[in-house]
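Only one protein chain is missing; all other protein chains are in place.
Our next item is subunit A:
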Amino acid sequence: MPDYALELSNLSRHFHLKNGAFKEPTLLKAVDGISLRIRPGETLGLVGESGCGKSTLAKMILGLLEPTDGDVLINDKARSASSRLSMARQLQPIFQDPYSSLNPRKTIEQIIRLPLQLHKEGNKESQKKAVKDISDLVGLPERLLKQYPGQLSGGQRQRVAIARALILKPKILVCDEPTSALDVSVQAQILNLLMDLKKELGLTYLFISHNLGVVEHLVDKVAVMYRGKIVEQGTRDEIFQNAQHPYTKALLSSVLTPEPALGLPEVLDSSAWDSAQAS
């Protein structure tokens, strides 16, 4: 077994934002020297304010975006050294939007089977059986396999996306806001599914979410990101019970649990953590 399922060392991605023809472009350090390690079978939650660089980081891990600097190691090997196809067997994404990520003109069966075809794995019969097995695993009724994405509910579509991500039996899933477009009852089903799959298949997750209640429920470790950098990381309890960084504290105090007696939290002044970061 590799030491780390996923290792990021000093990973950066900069964007040059144009300011018109005659002005210097502004440099945006969307991801700014991030190092992180996830052991096999571990779930790491990545949280932080909107625009702090979480999706940019996920895209670099998935090979959808080139880093400006630094390395991504998957199962102890440099991502750039392996081909796209072999990568797909180790690492798969699940994105927020189950609507736009499924081809509306293919049946559910075709959608889930496609990765096997691309990888020329097995024959038509064995592929069909694999699709049926994986659909059972994610709780997708067989009758839905002949239907089209437009005929499914949001939760069913997200199950299709998860089945498709699992069909090549990858060990690592990168989940970018996988439940934020879903209703709470569907969210609960998908979270239960992710936890069951982790137990059954020993999967490793990078789990990106704004919903700290969900993160606390699901993860072993947490990394808190602010303006392109990791400002704090630790085990679930270290972060949720004993956060040190002012931004982490602000984030936790903004979580609205369903307790009417508590009212709204005090609004904290961002200068506290801006200066903490500058120093």
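What we mean here is this: contacts are C-beta pairs under 8 Å (C-beta built on N, C-alpha and C of every residue); 3 or more make two chains touch, one makes a residue touch a chain; residues count from 1.
The rule is short, and it goes like this: contacts and distances are computed from a predicted model.
Chemist: I want to check something: the complex is missing a chain, and I'd like its UniProt protein name from "Nitric oxide reductase subunit B", "ABC-type dipeptide transporter", "Acyl-CoA/acyl-ACP dehydrogenase" or "Glycolate oxidase iron-sulfur subunit".
Modeler: Per the UniProt record, the undisplayed chain of the complex is "ABC-type dipeptide transporter".
Chemist: Which residue among A:25, A:104 or A:213 touches the omitted chain?
Modeler: In the full complex, the listed residue that touches the missing chain is A:213.
Chemist: Looking at A:123, A:257 or A:271, which makes contact with the chain not pictured?
Modeler: Result: among the candidates, A:257 touches the missing chain.
Chemist: Quickly run down the residues of subunit A that touch the omitted chain.
Modeler: 49-50, 153-154, 183-189, 191-192, 195, 210, 212-214, 216-218, 236, 240, 250-251, 254-265, 267-268
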